[in-house]
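Omission of a single protein chain aside, the complex is shown with its protein chains in their original locations.
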Amino acid sequence: MDYSKAGLRKEEYDALKARLGREPNDLELQIMGVMWSEHCSYKSTKPLLRLFPKDGDRVLLGPGENAGVVDAGDGLGLAFKVESHNHPSAVAPYQGAATGVGGIIRDIMALGARPVASMDGLFFGDPEERKTQALADGVVKGVGGYGNCVGVPTVGGKTVYHESYRGNPLVNAFCAGLVPTDRMVSSQTASAGQKVLILGSKTGRDGIAGAAFASVELAEDGSGVPSIQIGDPFTEKLLIEACLELRDKDLLVSMQDMGAAGILSSSSEIAAKSGIAMTIDFDAVPLRAEGMEPWEIALSESQERMLLIVEPEKVDQVMAVAGKWELDCAVIGETEKGDHYRILWKGDTVADMPASVIGSDCPEIPWPSKRPENLEDRWNFDLDSLPLPENWNEEILNLLGSHSHRSRKEIFEQYDSMVQTNTVIGPGFPVSAVRIEGTDRLAVMSMEAQPFMCWLDPYNGSAEVVARSCRALAVAGAKPAGTTDCLNFPSPEKPEQFWTLEQSAKGMAEACSSLKCPVVSGNVSLYNETANGPILPTPLVGTVGFVENIEELLRSGDWSEGDRLFYVGM
Amino acid sequence: MNVAVVVFPGSNCDRDVVKAIKYATGDEAALVWHGETELPGETDLVVLPGGFSYGDYLRCGAMAHTAPIMADVKRHADRGGLVLGICNGFQVLTESKMLPGALLVNRDLAFICRPIEISVERDDTAFTSGYEKGQVITIPIAHYEGRYHLPENELELLEERGQVAFRYSGGNPNGALNDIAGIYNEGGNVLGMMPHPERYSDRAVGGDDGLPVWLSIKRWIERTGA
Amino acid sequence: MRYGAEILVYLKEGVLDTQGKAVAASLTRLGYDDPSVRVGKYIRVEIEASDIDSAKETFDKMCKDLLVNAIVEDYTVKVEELR
Partner (left out) sequence: MRYGAEILVYLKEGVLDTQGKAVAASLTRLGYDDPSVRVGKYIRVEIEASDIDSAKETFDKMCKDLLVNAIVEDYTVKVEELR
């Protein structure tokens, strides 16, 4: 098999050979093509992500785990993260959005947390256009269809319309969850002699090669579309309850959700991060389809599955919990001493590579970077050229009623924003606030993006995105504890686009440092462009803070007659 | 009072109901797994909570009525015991034939989550004595399938017998016949309703117009020693 | 012997089919000339049974027990013998 068919570049193939000390076999090559894809390896953005400040007063767990965790007080941690599901939503709006919500929820669950709030960032083309309407409708129904069923309230979000998102909408899903800090589960704590289990749905052919798909531009003719993932929120709800029960019964050594590149990625990551070896027996994996090949089993992105590391004597108890929640569960391998990651199939070893090579270690790509020549042109707008409105009242009403400014009720009323009965401020306000059960404290969160500003001035525009999200919290009376971000950008392979990405990350990093708002988790989605052009640079952040009790929460719009208005700032 | 909140796979308002009852009355409700065959002894009230039992596949509530615990819930109701079905719980009650009618997809084919106004049609039942007849209260709905339907002749009968518990009064959100938001069985001991009283039982999270439901039930149980 | 059934479930006449109406409206918007649409369910079930009559009976019972809500829905069943 040719390395380029597997999606590897020449340099990467050479690096792989050097690290293995031999040629990889076909299966290994296919595996590495996915694991070293942009989506899984962050090979284009690692140096940029290192710019973000990671430490803060309240940070319990920074980037590197499935989600970041900040101290929520009273022995609780708030885990949160945002993830993109852009390309899948472009081809299958309902299922793409639904499985995006499902995926981020599992990231939060992987820490042993109970998901308590979601937000969604949606970016669509012109809402007057029929194709966009249908797509947006599918996405909103997908977000709701999944989130409503799993019983996690969608308490806020962000919606932006701009023609650059026409064939490439963005769907960013945020989730936050609560976990007692002494029961937090990690993906780095496995040691030799333990069992590897798969819990949840059976593995099928759906979503194979999804990670690779997320790492290329969208083709006009729809080619290169992988078999689409189907979400089953009902199973996810059972999975949430089962994982919490496993946590509370102290049956878990380590846990990881299965997202991109499924079994392979989740298990090799645990092995690499824990510094151990692992053997996985593919004959033991419960399958849904007949005749699945090893590469399909390795890379399937079937939804609603978790990988567990369990002490051998606790396996029976884990099985009992799985049985109660009517979930499939099977022992599929074990942890060993060393660094190898081995796959068995029909009794043979079909792949055997160092775990450290699979899980990390992808060579970074230093893309060339070049400031767009026409950047100044973007600023050449002359305010004085605008006609003054004849009727200000009418003009203001038109503005408020425009797609950019109108209420998002039509979207957020399709989401259950109240389940769990802790929503103090739901969607429709600058921040959302959720009561932390068992305490008086509230978690306050905001989601922000300003793509047009970032297009005008990537550095300052992106800094402003961070500043706005922190400002919204401050105005509500909350101090930011940490933020999560999703860098939605077009291909990094064009120097001007890479420059924009660089500037944007630098701007965000500076704002986060200045405002003492550490970045605890995040996600990168590149190659968001079609033949019609790239999307606007779209860094999105979700920032979280706390207020001590409900009386200290400052609500917007809580005014009465006779109050005075002040204008504060520059 | 002794409350059993049934948990089906996919229920997601079960813990909310327990929380609301605790907040309203101080009583600790028991969560009862759908696979059980018997309710805890001494159960006064059974709550079938909201959510997506069995994923709401096929028809909402259809599969939950096949759950092992449901036989005992029926026995409890037949003995005159109180049963409250909220949202998905209402759907389970109609699918189990413990209440007449069916709940169909909303008129506008969209999930709706927002507080709405409903009028209290009766104040002489176990569930609503804390309200006044005709009182308009605000409680959230959150459903995709809440359009109440009953063949016309039966609907007349339902109205005649005074089985309507709540009606949408500030506009009909889902197209329900006769604006029906909740109904009783003939005995008045089984209530199904689409709005979620447990969501508005605490002002901190939006409102407390749902609180009297729990207080009414508790008072009724204490008075009748049911 | 294995038997398969194609079960079609649809809303009764007189019950407002909002989904069908919405699909019809969408089709009209796409330029189709005023189609009438009803949306129901197609359920495909396979079971083991001793003969076709007992299979038919089982399928019918499944409909009454679970697959169909007689208050609002009607249904038809078509049974075939599989190898």
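Before moving on, here are some points about what is shown:
As written, the chain order gives the labels A, B and C, with residue 1 at the start of each chain.
By our rule, a contact is a pair of C-beta atoms (placed from the backbone, for glycine too) under 8 Å apart; a residue touches a chain by one contact, two chains touch by 3 or more.
Computed from a predicted model, the values in this text were never measured in an experiment.
Among A:244, A:289, A:315 or A:375, only A:289 touches the chain left out of the display.
Across B:31, B:58, B:177 or B:215, the single residue that touches the chain missing here is B:58. Screening A:30, A:95 or A:265 against the full complex identifies A:95 as the residue touching the chain left out. Seen from chain C, the chain kept out of the figure touches residues 6, 8-10, 20, 23, 26-27, 30, 32-48, 58, 62, 65-67.
Take chain A: the residues that touch the chain left off the picture are 91-92, 95, 201, 204-206, 225, 227-228, 230, 232, 234-235, 288-289, 302, 326. In the full complex, chain B makes contact with the omitted chain through residues 54-55, 57-58, 62-63, 66-68.
Keep in mind that, in the parts below, only the chains that are shown with their structure count from here on.
The geometric centre of chain A is 37 Å away from that of chain B, both derived from CA atoms.
One finds 30 Å separating the Cα centroids of chain B and chain C.
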